[in-house]
Each structure stands twice: as structure tokens, then as C-alpha cells.
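Only one protein chain is missing; all other protein chains are in place.
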Amino acid sequence: MKIRRIELTKIIDFLDKKVIKVEGDISESFITNLAEVERVNEDTLDWINPAKQNKQEIAQNSKAKVLLVDDSIKPIPGKVLIHVRNPKVSLAEIGNEFFVDKIIPSIHPTAIIDPDAKIGKDCCIGPYAVIGKAVLGENCIIDSNVRIYDDVVMGHDCVVKAGAVLGGAGFGYERDEKGNKFRFPQVGQLIMGDFVEVGSNTCIDRGALADTVIGDYTKINNLCHIAHNNKIGKNVTITGCVNISGSNIIDDNVWIAPNSSIRGWVHIGEGATVGMGAVVVKNIPSHETWVGNPANKLEKKK
Amino acid sequence: MKIRRIELTKIIDFLDKKVIKVEGDISESFITNLAEVERVNEDTLDWINPAKQNKQEIAQNSKAKVLLVDDSIKPIPGKVLIHVRNPKVSLAEIGNEFFVDKIIPSIHPTAIIDPDAKIGKDCCIGPYAVIGKAVLGENCIIDSNVRIYDDVVMGHDCVVKAGAVLGGAGFGYERDEKGNKFRFPQVGQLIMGDFVEVGSNTCIDRGALADTVIGDYTKINNLCHIAHNNKIGKNVTITGCVNISGSNIIDDNVWIAPNSSIRGWVHIGEGATVGMGAVVVKNIPSHETWVGNPANKLEKKK
Partner (left out) sequence: MKIRRIELTKIIDFLDKKVIKVEGDISESFITNLAEVERVNEDTLDWINPAKQNKQEIAQNSKAKVLLVDDSIKPIPGKVLIHVRNPKVSLAEIGNEFFVDKIIPSIHPTAIIDPDAKIGKDCCIGPYAVIGKAVLGENCIIDSNVRIYDDVVMGHDCVVKAGAVLGGAGFGYERDEKGNKFRFPQVGQLIMGDFVEVGSNTCIDRGALADTVIGDYTKINNLCHIAHNNKIGKNVTITGCVNISGSNIIDDNVWIAPNSSIRGWVHIGEGATVGMGAVVVKNIPSHETWVGNPANKLEKKK
């Protein structure tokens, strides 16, 4: 992790109206890093979880001098308390602003892009990426060795991590007169919204005759397989190693835990949760949690 | 999806002897696309499933003017009915012929191919593919960023999608005198038949001392792991995210559903089905369906 000396006044300026109040002496104060239990020290920025019962005590005992806290924490001698509504969100914003390297828009000379592709401005396309007749919005980051096939349409501010494959032909087959399989035409598109993130080595197939659709702010982790014709909503969380077979409808704000499987042709309602390793073969109503193989509703107080 | 104006006479010529009869006025008729519930219109080619009870009614209500139907559908005023034995297969063949871009054989200048590799004629090898001392039959399509290690032998008309890795060293280890692991030599081959398809980012390891074998027309989806020494038959369907550990025997026409796991050293009989997420730790007899963790036979009318 990078050590950088950032003056506290800069941090407070950056947070701007999110700061409810500041207590303690901020002159000469700085942070060098975000705190973490393994390496918190006097110069790292710590945050106190508002949900903890003994949060005042935790704040007093932190090795860090500067703390992001909610408005219930009382002054602590020798410490600077930055009161904000959501300490963890503010920590994240400070980290992204000051401790994560900014991406510089550029197209690496080894990226191979079809002349008919349309690439929005300020995109960053990494080495050895291969992009067909696709459309990318502004500010997208496409990492190394990514393959984007023809007919993919991606919104703005998307991130695609190394080795991901978007818009490949789906897994649909018919049998010829001798009983041998041949591919059913896969001629639909893959349509992605804005702020979508796709993890490393994840594969999302194009539609067969209809389209595959991924909504805004949906985040997909590494090594997932999303088959043809899925309609996935907004702010959906798809964690690692998830298999989503074809033609499902997955509504907004669904959470899909690692290594679970969704059968195809099912509907998962808004805000539902699919448990880790769940094998989903039926529709899941909104806001329910389903677990197990086969998956069933998780009852409270089992 | 591409919109293309294809004259109906061309379609009928292409289907040739598969056409049982044509009803309706085909002069001036054309299609622009394959129909799909999301975007069927007057100019798209629709098909009527022979298995549906109310198929005559479905045909009458289709928005499309031209329909692929079986021989039981009666004439419908204003529509062209193309009677064929298998409407969906005919639709697929028309789509592949007229609406899927043809691959032009070529070897991309950035593909790195060992001088001792043998590449059959009319292959298409994509950018940043890396191929060792392997043998490829005619008409194979190897997409971008694929890695084919030494000693892979592939038949003709195979397709390997982006990022797949074929013939890597398998996961076999011994422990040395200090108890530390070192790799057991992996010196067998990977032998693939004809018309095999391998999905994106799928990995198939070479044999350890024996060979890994994949039969003709076997289709493998994205993100599967097939370990060393497996003997997989013909027309086997291996769907997404499947894990097949080492040294199994999988007979012809087996169907392996997504995210299932096969333990190693088991035998799966001809035409058997492994259910989604199944954890297979025993032999499966021919034509049985096994599901669950651990997998057991699925009984009818449970």
C-alpha cells in the first residue's frame, strides 16, 4: 500500500458538506494511509462503526490520531474527530481520492479494435485487449487481454477486468439429422448500462435471438458465467464463481452469493438474496433469501 | 442483430429437400431477421413448435408473415407457411447461413505458433493466441488469447473461444522428503475429436501419464475445468462452470448441468444426466438423472 502524506485540511476540504463538525487540533495534522487492524498507527486514518455498542471505547482505544466518526462520539483528548453521517463511506471516498492511482485515459498500442467499433472519450483500453464492432460509452476501463465481441453495447463508466470475455456466442445447440449437435444461431446483443463492473475472467454471452441485458451499477465479480438472454436489473451484486444460465429475469438490488447457480427461465424478485452455493430451480419472490441444494426459502429462527 | 433482406425464394432453395410443401404467395416475400418474442414483426421469420397443443392458434396469431411449421398446420390467409419436418432445426440452419457472419480463414499476425505445430488448412487463429507443438485439423477456429500447450491434438471443425487454455499441466503433486509438494510429471496428451467446441476461459488439462480424450461433437461451455486423464465420449454436453476432476469415464450423450462437480475415477453411463450443482461421488448408470449434494438418483414423482 502506498504511503502518502496528505494534510488533514485537504481531506476536510474534499469531504466538504459531508463534514458535520471537526473536533481537535487539525493544524499540522496529516494522514499517510487508511487504517486497518493489521497496520493501524498514529498516522493512519481510522473509522468507527456507528453500529457498534461500545463505539466510544473503540474510538478511545484506536491507535490512530484521526478518526472518522458519527455525531454521537464525544471529544477525545489528543485525537481529531471528523464527524460525518457515514464514516465508512467517507473513508472509501477519501481512499479513492487520495490513495488509489488515477487511471489515465489511453488506448494501448497493442489493443486491437475493429475500425467499426465506437469508443467513447476518455476510455482506458489495456494491452492485448481485442474489441470487435462494439460500442463503448465514455470513461470505460477495459483491462488487458479482455475480449469484447461484435454487437456489445456498453454504457459509460464501466470497468472490465483482465481476461473477461463479453458478447461471445451462447451455448445453444440443435441436433442435425444424424443426431450430431450444431450451434443454434446466436445473433442477439449484449447491452450493458452505466457504471457496470465485470470481474476478471468472467464471461457474459450475447443473446441468442433476444438480447442479454445488464443494468446500471450492477457489479459482477471474477469467474462468473452469465449465459444468453438474461435480463439483469440495476445495482445487482453478482459475487465470485456464480453461474447464471440462460433467459432469467433478475430484478434490481438482488444479491447473488458466491458459487451459486441459477437454472434458467426463472425470475428473482427485487432485493432477493441467493445464498452461497444455492442451486436455484424456482422463482424467488422479492426480498426473500434462498439457500441450499435445491434452494429453498431461509426461514428465520430455523 | 443484423437486419438483412433475404428473398424467400433463396431461403426455400437453401432448405431444398427439407421443404415438404410451401403454402401462400412467395413472390415479393422476404425476411429481415429471425423472430423472437421481443421483436417479432411482419418481416421476421417465425417458427411454430410442433409440440404445442394450440399450435394452429399460435401460428394464426404470430405477427410474422412467414412461418416455419410442421405438416399439421392448416393454411392461414395472408401468411406463407413453409412446412418442414423440424421447424426449429430449419430456423437454426437458415440463421447460420444468412444471419451469422462467416469466418474467413486466416492466422492473425500476432498469433504465436511454434514452428513445429501442424495447423490444418482453412483454420482461423485469432490475435494473441499462443500455440505450442500442437496439431490442429482443418477448419478450426481458435479465438483471441487462447493458449494451446504442446502435445494437444485437435480434430477438424473445432471451435475454441477466447481465453481458453488447452493442454496445461494437470494438478498432480507428490511430497518430497521434507513434506513439501512438487508436481508429478504431466506428460500425457490432450486428444480432441472433430466438431468439438470449447467455451471461453475453459481449461482442459493434458494427461498425466495417460491422455485426456474428448470425443466428436462434444460441446463444452465457458469456465469449465476438465482435469487430466478424463475420457469423455461423443456428443457430450458440458455446460457452464462444471468441474470434472481427473480420470473419469464419461460416455456418449451425457448431459452435465451447470456448476456440477464430478469427483474423479467415476463412470457416467451413456445418456445420463448430471443435475445443476450436483456433487457426483459415485458411478451413474446409463440414462439416469442424478441431482443434489451428494448426488443421488432423481426418482420420478418424488
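Letters are used for the chains, namely A and B, taken in the order the chains are written, and counting of residues starts over at 1 for each.
FYI, a residue touches a chain if its C-beta (ideal position, glycine included) is under 8 Å from a C-beta of that chain, and two chains touch if they have at least 3 such contacts.
Treat the numbers as computed from the prediction; the structure is a model and nothing was measured.
Although one chain is not drawn, the whole complex shows that of B:A227, B:I268 or B:I284 it is B:A227 that touches it. The missing chain, though absent from the display, is touched by one residue of B:K55, B:K88 or B:R263; that residue is B:R263.
The chain that is not drawn here is touched, among residues B:T44, B:S90 or B:Q189, by B:Q189. Only one of B:G168, B:G269 or B:P285 touches the absent chain when the whole complex is considered: B:G168. Residue-level contact of chain A with the missing chain is found at 1-2, 34-39, 88-89, 92, 95-96, 99-101, 110, 126-128, 143-145, 161-163, 195, 197, 199-201, 216-217, 219, 221-223, 235, 237, 239-241, 258-259, 276-277, 291-293.
For chain B, the residues in touch with the chain missing from this view are 112, 128, 130, 145, 147, 149-151, 163, 165, 168-169, 171, 173-176, 179-189, 201, 203, 205, 208-211, 223-225, 227, 241, 243, 245, 259-261, 263, 277, 279, 281, 293-294.
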